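Every protein chain of the complex appears in place save one, which is left out.
Let's turn to chain A:
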């Protein structure tokens, strides 16, 4: 470390790097670009809970339908494998997933190993500077054609946005024990244009239950 600035009483060590990390050798690392049919999304949240508790909550894959949008069912099929069922409108998508790296309290990495979805991802849990909670960073990649992605954006949730919303749900659930929702509240009929706009707001995508 440079010795040019000696007085920084509250500075902290930069965390060690891993693929989802946003810092590499002291430089900010931008997220990977979409290329060759592979879409990337990186998102992070500051959560008021310990790295261990958040790791445990994420690692409990069978509880994922409680906070991940449109995930209907997850079954553990082996020590590191699970089977995922997703319901997107009328469409049911199924795939198997395998955990590639599992470091309790620090990091989980996974990829799909066959089925209707081609995805891979990593989540890291790091203590925020100044002990202000845990920074959870998710990096996810998937293959999906642009037309499908555009259609899903129009009718509800763009798959990249879904990753962002899922982390938001995860945070709300971890911090408050529930996921904020307005679906099911009263309103007068919205008319045709209103219905279309509500759909583009993403308000038609069912909010996960928030139960464990």
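The working rule: contacts are C-beta pairs under 8 Å (C-beta built on N, C-alpha and C of every residue); 3 or more make two chains touch, one makes a residue touch a chain; residues count from 1.
Criterion: contacts and distances are computed from a predicted model.
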| item | value |
| --- | --- |
| Hidden subunit of the complex - UniProt protein name among "Threonine dehydrogenase-like Zn-dependent dehydrogenase", "Ferredoxin", "ABC transporter permease" or "ABC-2 type transport system ATP-binding protein" | "Threonine dehydrogenase-like Zn-dependent dehydrogenase" |
| Options A:20, A:86 or A:164, residue touching the unrepresented chain | A:164 |
| For chain A, residues in touch with the removed chain | 46, 48, 132-133, 161, 164-165, 168, 171-172, 175-191, 193-194, 197-198, 201-203, 207, 210 |
